[in-house]
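Omission of a single protein chain aside, the complex is shown with its protein chains in their original locations.
Lettered A, B and C in written order, each chain numbered from 1.
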Amino acid sequence: MSEVRLVASFADEERCVHTIERLREAQVRPQVFSPIPSEKIIDALYERPSFVRSWVLAGGIFGALSGFALTLGTSYEWNLNAGGKPIASIPAYLIIVFELMILCGGIAGVAGFFFTSRMPVTEPLAGYNAHFSADRFGLVVSCDEAESARLEALLKEGGADEVTREPV
Amino acid sequence: MSEGLSRRSFLKIASAAGAAAAIPGCEPAGRQIIPYVVPDENMIPGVPSFYATTCTECGAGCGVVARVREGRVIKLEGNPKDPIGQGALCARGQASLQGLYNPDRLAHPFVRGDDGRLRRISWDVATRALIGRLSTAAKAGKDRVAYLARPQGPTLDKIAGLWLSAWNSSKAVFHEPLANSVARQAAQDCFGRGDAPVYHLDQAEALISFGADFIETWESPIELARQYAAFRTPKERRGKLTIGRAAYVGPRMNLTAAKCDDWVGVKPGHEAAIAMSVLYVLVRQGWISPNSGFDIATLKSFVDGYDPDAVSQQTGVPAETIVRLGQMFGQAEGAVALAGTEDKETHVAAYVLNAVTGNLGKTVAFLAGSPPSPLSPQADLDGLIAAMNQKQIEVLVIAGSNPIYAMSPAAKFNDALRQVPFVVWCGLVPDETADKAHLLLPIHHPLEAWRDSAPRAGVSGLGQPVMQPVFESRDLGDVILDSARAAGADSKTVPWQTMADAVNAGFQQLQKQLGDKNKPEDFFAQALRDGGVFADAKAADVKFNPAVFQNKPKPPGAGPDLALAVYPHIFLYDGRGADKPWLQEIPEPVDQIVWDSWAEIHPDTAKALGIAANEMIELQTDQGTVAVSALVSEHVRSGVIAMPLGQGHTSYGRYAKGRGANAFAVLAPGARSAAVKVHATGRKSALVSPLYSEDMMGRNIVEAMSIEDLARGVAPESETVPGPYEMYAPFKYPTHKWGMTIDVNACTGCSACVAACYAENNLAVIGKEGCADGRIMSWMRIERFTPPKEQADKAPLMYITPMLCQQCEHAPCEPVCPVFAAYHTEEGINGQNYNRCVGTRYCENNCPYKVRRFNWYKPEWPAPLHLQLNPDVTVRGAGVMEKCTFCIQRIVSVEIDAKTGDRKLRDSEIVPACAQACPTRAISFGDMNDQQSEMMRRRKDNQLRTYRVFNAEFNTLPAITYLREIYHEKGRA
Amino acid sequence: MSSNSESTSRAPAPGAHEPIQLSLGSWTTLAVVLVAVGAVGFFLALWQGMAARAWQAYLVNLLFWMSIAQGGVVVSTAFYLSQGRWAGPAQYRLAEMFAGFIPLGFLLFWGMWAGRAAIFPWVLHPDPQKTMWLNAPFLFARDGAGLLLLTLLSLWFVSASRREVVREWAKTPNNIVLPPNIMRRLSPAVALSFAFVYSLLAFDLIMSLSPQWRSTLFGAWFFATSFWSGITAMALTAVILQAAFGRRVVFFNRRVLHDLGKMVFAFSVFWVYLLFAQYLVIWYGDIPVETFFIVRRSIMPWLPLSIAMITLIWGVPFFVLLGRRPKRTPKILGSVALLGLVGIFLEDYVLIVPSLSPEVIPYGWVEIAVTAGFLGAFALCAFPGLRRLMAASSGPFAPAGELE
Partner (left out) sequence: MAAAAQTTGVSAPTFTDIDRQVRRVLEPGGLQFWAWICFCAFFICVAGALWTNQVYSGLGVTGLTQPTMWAIYITDFVFWVGIAHSGTLISAILFLFRTRWRTAVYRAAETMTVFAVLTAGLFPIIHLGRPWFFYWLAPYPNQRSLQPDFRSPLVWDFFAISTYLTISSLFLFMGLMPDVANARDAARGWRKTFYSLLSMGWQGTDRQWRNFSMAYLLLAGFAAPLVISVHSVVSWDFAMTQVPGWHSTIFAPYFVAGAIFSGVAMVLTLLIPMRKIMGLEELITPWHLDNLAKVILLTSLIISYSYVCESFIVWYSQDAFELMTFHQRYFGPQGYLFWMMVACNCVIPLLLFSPRVRISTAWLFIIALFVNVGMWLERFVIIEGSLATNTEPSQWRFYHPSVTEIFITVGSFAWFLMLFSLFARFMPIISMTELKEGIQWLREALRDNYRRAA
């Protein structure tokens, strides 16, 4: 049995989403390319929200804690009296804490994005073409010869402007 | 204080401040390591040695102690053993250091070629030239050689005399431009003696000064200011808490007037009339001391025609004011009248006032055995000038005097000088006279030379060289002695080899007089240690000569409708201070002007004459014209233009040259005032002052309270908020918590503290332009505010106080510094870490007192001024913030000393420079943890008077507590 | 303002299409009883010589309930200005529901004239420097005028917002189309005069109770609080209705709750930001005339109340509503909103009372009675609004969604 890859390109988001749902019913998990962030596509493919959230949360907490550690630690190491303000001037330190929380949270978020979405990548993925970053939604399904016909039909009636089949 | 000197080490010093001291002398800087081949026991690197000597800046003759580090004198402080200064030293005295290290000092002998240019020559050539000229002159006949100098101590003056006679002459003239010789003449008339009295202001209850500015320049400012402070200190008098009542009669409100209860503005020359009128009141009221032995009738006839109304018509001074002065003077137990004008009448009247109230010997005393006046009578000077004009003088030696600058054009000294073929000038910084001289000899600065002084009976000051000469200069005494010997003077006529011998001999003579039994060298060594020999002099009993009453002064008349009143500048004096950058940069306390001279004009007069502030105006008298910029101010009586002396040099070094105008140029000989015409030129020439506003805007920077309130026990209320307001838990200061108490009432504004701060902390001088840009570097300043008119009755005449870092416990400057450059030490000092400062200048923004200073440029000290820098204090570079730290270097050194000596710190052992210099001891420093410290006791004893600047508004908790100024509620005098 | 993205296309369920008619009979009687209790308690307190306490409670309650009513109206103006729509006309009815109390509040404000001596320290001990501003006639004149203006504007705005044309516009989801002119004119007017008048109230009725104290942000902070109290009251109401009528009201839609939750969250954070902005400046500045006010409230006996206030207004909403799910869970959102309102009541109390009785916390039957009275009055005024809200939130229309 030889594998084939079907690359369908859609001009319309709705139809694309519809087709994806159909494919899911057929127990096929397509690879989707989209020029725009489409909630519907995401909803159609995933149940749970992205894991990046926990990266950001962790980063934020780490940042806040390190903020406290930095300010209080250094103050107590050299407990210098500046203008009679307490050695642990919490109200003032809260600002550092806040900034560090944001900083670490933000960086963690970006890092998390790259990690979870396996980026950067150097090679274009199978079936990708320049339209998918511009004006077309792309569905890529790899299957074996046998059911390819059925899937191609399904894609077609789903409203793909064109479906190309490539050997793997 | 002066360390004990063994006899051996004394000999070392005698040979000029110790061999090791020699090295730094005229090297670029004392930076390179000093090789001690033979370690000198007075020269431990890093440890200062102290040498007692005397101050020669003015006639008061205060004793000073020179602080010497690695062979360089770095600071002058008052000599506590000296009865006159008693440890304090005025700004001028301290600035004499900059005379010593002045970059423009004559470094070598010079001779003026026929082309009028100066050629550098060696001392040998110079002396040969001098002696050659002298001998030809001496051969040519008698009195062909003349010596014109300002008095420089009995010994030197005596030597000069001997030297002249060796050259077959007797023309020695000792001259002071601002000598108060009329006082002596008046004394001559009244008491038949030619000396000036000493005063005990602290013995008096009432004081009237007729133009005697004893806080700034008159006679002996430090001593008199100290007495005045005591006089103004609240104390029980006749069962009532009072302060002395004082009035100043004169054209300008100077510091003295500002510290009095009343300033009676009069035109110059009217003082005498006021004095006579006051006397009139006394006589009429019968406030004549019964045992003064005056015949009322004579007095009556004497004061006849001086009834207040008549005088008031002539002088424009309200009659009731005069009556008030009379009452205050007559009813006081112990009163004193001072006269400082150039006319004899005022002095006579003042003496009479003192005499009739029985204050002779009490507040005013003539001392038995006062030294004769060092000054020559005016006649001698006139004679000399005449002789010069008649080409009778072939060699004129001018030493330490600047007649070209300081003499009235009427004296025509300039022309006379042109008639002298060979003029020898001996001095430090070449001045206007030097420009006219043919031979210029660099002589030692007093701090490099041997000298003695006899300011008054019982005080014989001894001056010793405290360091190796900075330049290739010689001791004037030695120069003279040498040439005297060259004239063939034998050991009988001139028995001494050097000036040192001469001074030594003088003291051996003194020892005989005193009948001291010690070995002569011990006696001398002791004198060196003490900076002189101080015996207490008895008051001579004087009797008044009624003949005075025969020639009663004629009524003054209205006087010119626009009069010029010239007064000596508190720092530049008669111009001799102008070459010292400190004295130029420290603001004149009353008008707060720097680096300039000015003409004070009352707003009304200015309006009448159509003169705008800062406008260049020409002052024209019968003597000449000067152009100076106008300062419109209420510190001068309307109808009078007041102008300080001291500026307008055409030479005299980079700091003095070409600033302001010389007021001598419009004065008649001996006069200090003149009728004047004013032309507004329309040109602007902005006077520079570091102070912006005279108005305190109702803020509690300087506070005052009336003696009546103090007696009643009522303190001015300060605003409070309901309930607790403290945000932070207090910090603990386990060891010490340094603090300061400043008695505003005692502060006279003399700025000695400011000068001391400049000297101690290496403050940079930035010049007029810098000041104009608001970049003056002084860590402490004299705040001066004038009360708004509507509050005049409930305020002193002027608010004056030193303002320096308040060392706040809640210092606003500290937490804003991002790098802890500003922080609080464990001893409660608001420290500034110069190396850590990155120069955000945030601290100064947040400082309510604006006492931090920023280095806008890299500070510079033209060589050899840098030799004065205090090695204990960093020199701050560009971009760094600096500030007062209570002289932390002094604190630390004493603490180390205590640690090594394994002892506790003694109270008032640590003295910051400002406190040390203060003549009135207004500033006291100590440990706030030690309730018994003198500083804290001062607070407790004056609880009602204490206040802290801006504490109510900003909760800064300053470590400096001020004691309120005390004034008399007006109209009650 | 709030999001208009979240479509409500999935709600509500069929059968929700006939408007619900409320019968509030028993509630009304209860409210009337409360009012009676309040009135009796108040006058009893005056008679018992507890005037100070009575008037303090009166002032606290007046400010609290007026803030909610006025805040709600301003939230509605904000909806118009930002064209943020997620629940069609219902969201406007919800925001304007308490407007009925505004005129009553205006009248009650004048009641304080009787108690001015008990309320304003400077009536008996005038501060000579400030009498120009702090004198009773001028204060009541200016605040009364301000309130009158605001009341009239608010009533006009509310009636305008109920017009047919406006309701129709509210149903159209396309929010590039601007609202009818009348609303575009009135909304800014109400919002601006609100900001102005409520700052004035803050300075006059709260700040002036400690005449030395000052804080430039105080006015803004006060009306921001009022705005937030409006939002929390809305959230609370929405949750209650959702609990009472389930899927028959638009508030059954979790996305609507989610948006309300977001607003509660966002503006509670904004509130604490404004609080911190004042606290930090005063703490750091260390200027006595400013610090004493804070210090008084951060020492016993007031410390616990201050902490409670911050916890309820910021702490609880922030940490509870941080996530997505809690915002959409009615019980959680409701209890957070309720606690928030309690917090705001505490805030008014902590701001006002320590200035008048620094040492002790006055509480007892007086305070309870007065509060009860105000609660009753507020409820009575809110019922008509509630009826309208029911009509709007359960009416036969497709709740506004986004154009897709």
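FYI, a contact is a pair of C-beta atoms (placed from the backbone, for glycine too) under 8 Å apart; a residue touches a chain by one contact, two chains touch by 3 or more.
From a predicted model like this one, the values you see are computed outputs, not experimental measurements.
*Asks:* Touching the left-out chain: which of B:260, B:642, B:817 or B:905?
*Replies:* B:817
*Asks:* Hey, which of B:132, B:839 or B:862 is the one touching the hidden chain?
*Replies:* Considering the complete complex, B:839 is the one touching the chain left out.
*Asks:* Any idea which of A:28, A:64 or A:82 touches the chain not displayed?
*Replies:* Only one of A:28, A:64 or A:82 touches the chain omitted from view, namely A:82.
*Asks:* One chain is left out of this view; which of B:208, B:880, B:905 or B:922 touches it in the full complex?
*Replies:* B:880
*Asks:* Identify the residue among A:26, A:125 or A:168 that touches the chain left out of the display.
*Replies:* Among A:26, A:125 or A:168, only A:125 touches the chain that is not shown.
*Asks:* Who touches the missing chain here, B:554, B:699 or B:712?
*Replies:* Missing-chain contact among the listed residues: B:699.
*Asks:* List every residue of subunit C that touches the chain not included in the displayed model.
*Replies:* 1-5, 82, 84, 129-130, 133, 174, 176-177, 192, 195-196, 199, 203, 214-220, 269, 273-274, 277-278, 280-282, 284-287, 289, 403
*Asks:* In the whole complex, what residues of subunit B lie against the chain that is missing from view?
*Replies:* 690-693, 695-699, 701, 773-776, 781, 783-785, 803, 812, 815-820, 836-842, 844-846, 848-850, 853-858, 878-881, 950, 953-954
*Asks:* Could you please point out the subunit A residues that touch the chain left off the display?
*Replies:* The missing chain touches subunit A at positions 11-12, 31-39, 41-42, 45-46, 49-53, 56, 60, 70-71, 74-75, 77-78, 80, 82-83, 85, 89, 92-93, 95-96, 98-100, 102-103, 105-107, 109-110, 112-114, 116-125, 128, 130, 132-135.
What we mean here is this: only the chains that are shown with their structure count from here on.
*Asks:* Take the average of all CA coordinates in subunit A, do the same for subunit C, and state the distance between these two points in whole angstrom.
*Replies:* 41
*Asks:* Taking the mean of the CA coordinates per chain, how far is subunit B from subunit C in Å?
*Replies:* That pair's centroid distance is 73 Å.
*Asks:* Can you compute the centre-to-centre distance for subunit A and subunit B, using the mean CA position of each chain? Integer Å is fine.
*Replies:* Comparing mean C-alpha positions, subunit B is 83 Å from subunit A.
*Asks:* Mind pulling the residue numbers of subunit A that touch at least two other chains?
*Replies:* 85, 92
*Asks:* Residues of subunit B that contact two or more other chains, please.
*Replies:* 728, 810, 812, 815
*Asks:* Quick check: in the complex, which residue numbers of subunit C touch subunit B?
*Replies:* 210, 212, 283-284, 286-289, 291-292, 294-296, 299, 358
*Asks:* Under the stated contact criterion, what part of subunit A meets subunit B in this complex?
*Replies:* The contact residues of subunit A facing subunit B are 78, 80-86, 89, 92.
*Asks:* If we count contacts the way the header does, which residues on subunit B are in touch with subunit C in the complex?
*Replies:* Contacts found on subunit B: 721-728, 810, 812, 815, 952-955.
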